[in-house]
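I'd like to ask you about the structure that follows.
For this view, one protein chain was removed and the others were kept in their places.
Every chain is named by a letter (A and B) in the order it is written, and numbering of its residues begins at 1.
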Amino acid sequence: MTTLPVLLTPGKAALSRPSGDGWRDLFGGGALGVVLAALGISILAGNAHAAPSLGGSPGVLAILLKWAPLVFQGFLFNLLVSVLSMLAGTGLGLWLGLGRVSQLQVLRRVSGAVIQFFRNAPWLVLLFYCMFLLPFSVSLPFGTVPLPDAAKAVIGLSLPVMANVAEIVRGGVQSIPLEQWESGEALAFSRRQILWMVILPQCLRRMIPPWMNLYAILTMSTTLISVVGIQDSMTLARAALVAEGRTELFIPMYLMLLSWFFLYCYPIARGTAALERGFRVRI
Amino acid sequence: MLGMFTRAALACVLLAGSLAAPARAEDTLDKIKQRGTIVVGVKNDYRPWGFVDPAGKIVGMEIDLAQDVATRLGVKLELIPVTGANRMEFLNQGRIDLILATMGDTPERRKVVGMIEPNYYAGATNVLAPKSAQLKQWTDLKGRKVCAVQGAYYNRRVTQLYGPELVVFPAVPEAVSALQGGNCVGFLFDDTLIVSTLSAGDPKWRDYEMPLVSEDPQAWAMGVKLDDLQAPFGMFLKKLSIDWHKAGTLVELEKKWGIKPSPFLQEMHDKYKGG
Partner (left out) sequence: MERIADFFRWLNDAHGVNLSIFYDAFDRSRFLEGLWTTVELSTICTALSLAIGVLGAWLQGARFGLVRQLVQAYIQFFRNTPPLVQLFFFYFAIGNELPHVLDEHGMLVPPISNVGWAILSLSLFAGAFNVEIFRAGIEAVPRAMVEAAESLGYSRLGIYWHVLLPLAFRISLPALNNNLVNLVKTTTLAYAIAVPELLYAAAQIWSEVLNVREMMNVLLVTYVALIAVLVAIMARWERALRIPGYDP
């Protein structure tokens, strides 16, 4: 952008308005409001729908509140899986990313192939793969370690995270100007020293926004574990709906679940956007 | 281009991994006695064979049978919920020792899993449909959407014989939800589940029926690893199974759980009582 703010005529609507900062905007320009309004309307509609036929039975809100604690526990489990997968994937991805920018051509190619492979594979297929084909216990020198379903799911989700983190690391390292490497060489640092003491600390800051973005995507993808048979918020919500058996519950229950995920992921998205803006170079 | 080659090589390695031989055979009965627990795979969404009671425990006729096995072996019982799609995998991985999960005894399955004879039940296939669908015979299903659950042995047969458009869901709750939403004209499943659902008296099933003639009676069997079939574990279960028929345990349990009295079980009881 080479146009200085002083040249813009005031009061003229820009053809595309970026969203502003501020508390009002913190909750999605009304997105949360829309979701909560929809939730409220569906509860009221459900009550009106149910009242004539089942007169006297508890209202939709009461049933939602009855099941909310259980489904919330499942939601916390989703969050736990997301944190564990993120940690595992970041740890592995860091090394894979460094391999991708190494000086050995073989290492670069192999890392590149691994990254491409795990970025191309759909997350659900990788999850299925790990659930079915990983053994249910691993025999190590000091004994057999059981591998519960949840652990396999964490492994399954950490694989695409690893590949994406590797790409982020590669992008970060490659965005540091060559001068930094050359200065390091001039000061007689070895390549490893340059990498760890000069380059990586600098790219850490600019890797954080895409990394946080990845975390948000991962959190939303943890719902996939319900498809492979693990108890999480989705399976519990479905079990609750089957147990109650009332069709007017469906919309409020799913809206409730959607709003929980929204409340968790939206602040992360806003934080990421704010960090990105902080990094943009202003001429 | 090299990237693609490396990718292809990776894929070949994975495929080769699938050729790896399965774990070496170990005597399961000894393992169970050593462990002090027998791990049995059961259903947890198939009333009244294996389902979850309001307190969250898995109960049902098959659970009672599993408990009998455990008691006679003098070990504790551990239940693992399984589905039609994963029970045989779990058994072959060694995660469970025994399958007692409404498993139909078919020739294809006998290649993968050891079926204990005599079978402990025989169910048949039918459809749960709304009365408004007015289904009269199996051929009425042609071209219609029918909900089903993954892993059922009759899915393929019904599709090939009667040509319905099967809408297959990962588990029973989704299939039932879809049926109630009107997304399909019926739910293809074992007739025992359909009968017990309809007779439970739940008002939401008032407008549903089981209109067709039950087909393809399929015996159910306990499943063990192929190696165990001739091993002490398999022999023990075989004797136990005969005993159940002889003593009429199965007929009693049928009454306890409200399962429609099966002529198959009565026949087997008479046969083994005499001999």
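Assorted remarks:
The rule we apply is simple: a contact is a pair of C-beta atoms (placed from the backbone, for glycine too) under 8 Å apart; a residue touches a chain by one contact, two chains touch by 3 or more.
Because the structure is predicted, anything quoted here is derived from the model rather than measured.
From the options B:T28, B:N119 or B:S177, the residue with contact to the unseen chain in the full assembly is B:S177. Looking at B:V52, B:I80, B:A124 or B:V168, the residue that reaches the missing chain in the full complex is B:V168.
Only one residue from A:V60, A:M86 or A:A216 touches the chain missing from this view: A:A216.
Of the listed residues A:F72, A:F136 or A:F250, the one in contact with the hidden chain in the full complex is A:F250. Within the full complex, the residue among B:R156, B:R206, B:K256 or B:K273 touching the omitted chain is B:R156.
Against the chain not shown here, chain B presents residues 4, 7, 11, 14-15, 17-19, 84-85, 88-89, 108-109, 111-112, 130, 132-133, 144, 147, 150-151, 153, 155-156, 160, 167-170, 174, 177-178, 180-183, 185. Although one chain is not displayed, its contacts with chain A can still be listed: residues 1-3, 13-19, 28-31, 33-35, 116-117, 120-126, 128-129, 132-133, 216, 220-224, 226-227, 234, 238, 247-248, 250-251, 253-255, 257-258, 261-262, 265-266, 269.
Everything below uses one rule, namely that only the chains that are shown with their structure count from here on.
Mean C-alpha positions place chain A and chain B at a centre distance of 37 Å.
The residues of chain A lying in touch with chain B in their complex are 109-110, 112-114, 116-117, 132, 135-136, 227, 229, 238-239, 241-242, 245, 247. On the chain B side of its complex with chain A, the touching residues are 2-3, 6-7, 10, 83, 86, 89-90, 93-95, 170-171, 173-174, 176-177, 180-181, 202, 204.
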